[in-house]
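All protein chains but one are shown at their positions in the complex.
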Amino acid sequence: MLNEIHLEALKEIINIGVGKGAEVLNTMVQSHISLEVPEVKVFGSDEYNNFVDHFTETDYSIITLPFNGELNGFSKLIMSSEHAAKMVDAFIGKHGASIEMDSLRVDILSEIGNIITNAVMGTLSNMLNLDLGYIVPNYEMGRKEIIIPKEIISSASAILYAQTHFKIEEFETKGNFAIFFNLNSFNTLVNKIQNFLGGISADLKL
Amino acid sequence: MGAKRSIYIVDDSTITRLFIIDAIKEIENLEITQLMNGEQLLVKLEELIPDLVILDSVMPIMDGLTALEKIREKKIQVPIIICTADIQSTTKAKAISLGATDFINKPIQKPIIFEVVKRILNE
Partner (left out) sequence: MIESIDRSYFNSLDFLPEGHFIVDKEFRVLYWNKTLEAITNVSRDEILNQKLDTIFPKFSQPIYRKRIEPIFVGGPPVIFSGKLHQNLFNRNTNDEGRFFRITISSLPLTEKNFNALFSIEDRTEIYSQIDELVSIKEKVLNEISEKELIHKKLLHQHKEIEEAFLALSDKNLEIELQRQQLQELNATKDKFFSILAHDLINPFNAMIGLSDLMIKHAMVENSQELKLYLELLSQNIKQTYSLLENLLEWSRTQSGRIQFQPKTVVLKQIVLDITELNILKFNEKNIHTDIEIDNNLLVTVDPNMLSTILRNLVSNAIKFTPQNGKVIFKAEVEPSLNNSEKDFVMVTVCDTGMGINLENQKKLFKIEENFTTFGTNNEKGTGLGLILCKEFVEINGGKIWVESEEEKGTCFHFTIPKA
């Protein structure tokens, strides 16, 4: 089953993916992006409220990239609407962030989200040799409940959730990258990670 | 034969440390110590200064570049390879300016890390 080592492998892979995404963003905005150690955990639908309560802002702007195939889930760029607006303003060289998200801002935020989610999904599918299909990403804005809709939780009995913070130093804005896997995919995930670990499995006493 | 060369591998991910060890296992006479973060590295350096440090940058408690800075402030000259997933040019520039000996991107490619470690140990 899914154990500490598997979670650690996932952490490391996501770390690498976010690092790649950060490098692309860095080139685009000419600012260093500070990264943190990713956090990975599994929780069930009964812990949903607990999970949602960790998000404390009023409004969130979210880019979601659903994926399916050997694994099912979502990749998300999650930012408070305030930070999202600041980020966009910084990208287009404006000062004095306004909270409104118009089409222009949505387009820009979608690209920023796309850069990160793609970097991670690309790394994930490369390193774990995954065959995945994708749906065109979408943008949403709303309260914290939209981060992961309750229906998704109830249809899957457990969610594997990995998240990492990043901060764009020059613009003083920050966000979260998160990836959710449905329980159905766990077996596949375990096998893939096993294969990935390959030679060092023995050392890890798996 | 020759004297044992000591290497500290500093990374919070067990898997990465094992990957690195696996990649350099062909090099002879190595004594490898595994550490989890910058703070542990500083403590261990008080005991013994190795021949090489392989150091991750993103770690809890104390990250790699902070540790690097402190080590050089103490005038400890040990060769340090920064091995990280944070491949931003700004990170690399900072690492070099803080006194890193070399910089390796993750994901680790065995031949590359093997070559770099061998080169530095032989210098």
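Observations on the structure shown:
Note that the chains are named A and B in the order they appear, and that numbering of residues resets to 1 at the start of each chain.
Following the convention adopted for this analysis, contacts are C-beta pairs under 8 Å (C-beta built on N, C-alpha and C of every residue); 3 or more make two chains touch, one makes a residue touch a chain.
None of the values given here were measured: they were computed from a predicted structure.
Remark: the absent chain touches shown chains A in the intact complex.
Shown as candidates are A:Val40, A:Ile115 or A:Ile148; the residue that touches the absent chain is A:Ile115. Within the complete assembly, A:Asp107 is the residue of A:Glu57, A:Asp107, A:Glu145 or A:Glu170 that touches the hidden chain.
In the full complex, chain A contacts the hidden chain through residues 24, 27-28, 65, 67, 75, 91-92, 102-104, 107-108, 110-111, 114-115, 117-118, 121-122, 125, 131-134, 136-137.
As a convention for this text, only the chains that are shown with their structure count from here on.
Per-chain CA centroids place chain A at a distance of 28 Å from chain B.
Those residues of chain A whose C-beta lies close enough to touch chain B in the complex are 5, 8-9, 11-12, 15-16, 18-20, 22-23, 26-27, 31-33, 35-37, 123, 127, 197, 199-200, 203-204.
Chain B meets chain A in the complex at residues 12-16, 18-19, 21-22, 58-60, 84-91, 94, 106-107.
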